[in-house]
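Note that one protein chain is taken out, while the other chains of the complex remain in position.
So, subunit A:
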Amino acid sequence: MSQSYRYMLGSQTYQFRDLADLMAKATPQRSGDRLAGVIAQSAKERAVAQMRLADVPLKTFLNDALIPYETDEVTRLILDEHDTNAFAYISHLTVGDFRNWLLSDYVTPQVLATVKMGITPEMAAAVSKIMRNQDLILVAKKCHVTSAFRNTIGLPGHLSTRLQPNHPTDDVNGIAASMLDGLLYGNGDAVIGINPATDNVAQAIKLMKLMDDVIQKYDIPTQSCVLTHVTNTIECIEAGAPVDLVFQSIGGTEATNSSFGFNLQTLTEAQDAALSLKRGTVGNNVMYFETGQGSSLSANAHHGLDQQTCEARAYAVARKFNPLLVNTVVGFIGPEYLFDGKEITRAGLEDHFCAKLLGVPMGCDVCYTNHAEADQNDMDNLLTLLGVAGCSFVMGIPGSDDIMLNYQTTSFHDALYVRRVLGSRPAPEFEHWLTQMNIMKNTSDFVLSNTLPKEFAKPLYALQGER
């Protein structure tokens, strides 16, 4: 099925082996593609690949599967779920025309919502490769994707945060202390989500109860999640644990997902189990997925594709299960995949754009490790850009420093910064709670109260009395 792609520049002919090769070589430079040996050999070859890719008709992506239909269930999902009627609006376009179409004044949020099931991840990845950062921001901002459980995430003009109260030994008071800190800084509307230090069913249930107790006692319109393996969460549900959201890390190829220990059938079972609990109050989106460029290469499951194309394919997996939240953990995987602040920034914008275009409620863990060439200034930049692009949610963690996972992400303070400079509000139900509790004095200017809410003062004073 696959054909070869040539491009003439002056007297020189550039030859690309197949569509996968062309896609990889058209990708802006990043270390993971170099590691995989699929990167363009020169800046000129990259520019030429982008020009050739711009000429590829969108229809080609339906006929020339990058990973064969027979051998990969993610490819089958993508092609089987493709909506021909929705595709009719764009079926005459090339990748280059598609960029113009997306940027045109004609294409409104309503048009994008109508067309989204006609767009495949490969089409989204291809067009992102020939877009500038501002294009990725401009179009993503037009994609409105909302989801709901106990509050509503992703409304235009809103930015939510995942309160991430991790602790290296899962100490319940250590976790509660970080939760309180986050809530009092107006964070935690996307989810209160813990990465457990000890990952087993018993521990997950203990942490689920901890968060559920706090959410119920203070009547917080938010949801909780323990980020453990999907099969563990299914066991937790069977054991009667208070599960709001089912978590799983997902990738864009069947082999990546097998290396994570699940397949699409597992996710279906988990979603059915979580839905049966009927714990949502304003919506039924019960899944939480994390993604990130480089996971397929890391699992040796990338089939020769570039890491951004693999990543976009993961969003087809996500949208099948109507998630409440999806986020790319963009800088977590390390400099062998995204080397520095520049590569992390570009990847974060690409991931957010591709996901939103496909209709996924996308957030971002704006983050870096200490062996990457990045610092807080790079995070400030990406956070601001994603805020402008209409990102659904970011992480909120005490002082940016995750003491369990040993990396830096966005802090409670950072979330308030971006809300104030851009006027982005928390989820409406949560904002109402913040006002009611007198945590925020003034929600339109994001001014925090100087006094402790009486509901939280009580346990604190009780604690101080004990000492």
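Simple rule for what comes next: a residue touches a chain if its C-beta (ideal position, glycine included) is under 8 Å from a C-beta of that chain, and two chains touch if they have at least 3 such contacts; residues count from 1.
Everything below uses one rule, namely that contacts and distances are computed from a predicted model.
Enquirer: Which one, "Ion-translocating oxidoreductase complex subunit C", "Protein-methionine-sulfoxide reductase catalytic subunit MsrP", "Sugar ABC transporter permease" or "Ethanolamine ammonia-lyase small subunit", is the UniProt name for the chain you do not see?
Expert: "Ethanolamine ammonia-lyase small subunit"
Enquirer: Touching the hidden chain in the complete assembly: which of A:22, A:179 or A:286 does that?
Expert: Counting the whole complex, the residue in contact with the absent chain is A:179.
Enquirer: Specify the residue from the set A:71, A:134, A:198 or A:276 that touches the hidden chain.
Expert: Answering carefully, the residue with contact to the hidden chain is A:198.
Enquirer: To test your reading of the contact rule: which positions on subunit A touch the chain that is missing from view?
Expert: Residues 31, 34-35, 165-181, 184, 198, 200, 202-203, 206, 209-210, 213-214, 217-218, 334-336, 339, 369-371, 375-376, 397-403, 405-408, 411, 413, 416-417, 420, 446-448, 450, 452, 456, 459-460, 462-464 of subunit A touch the chain absent from view.
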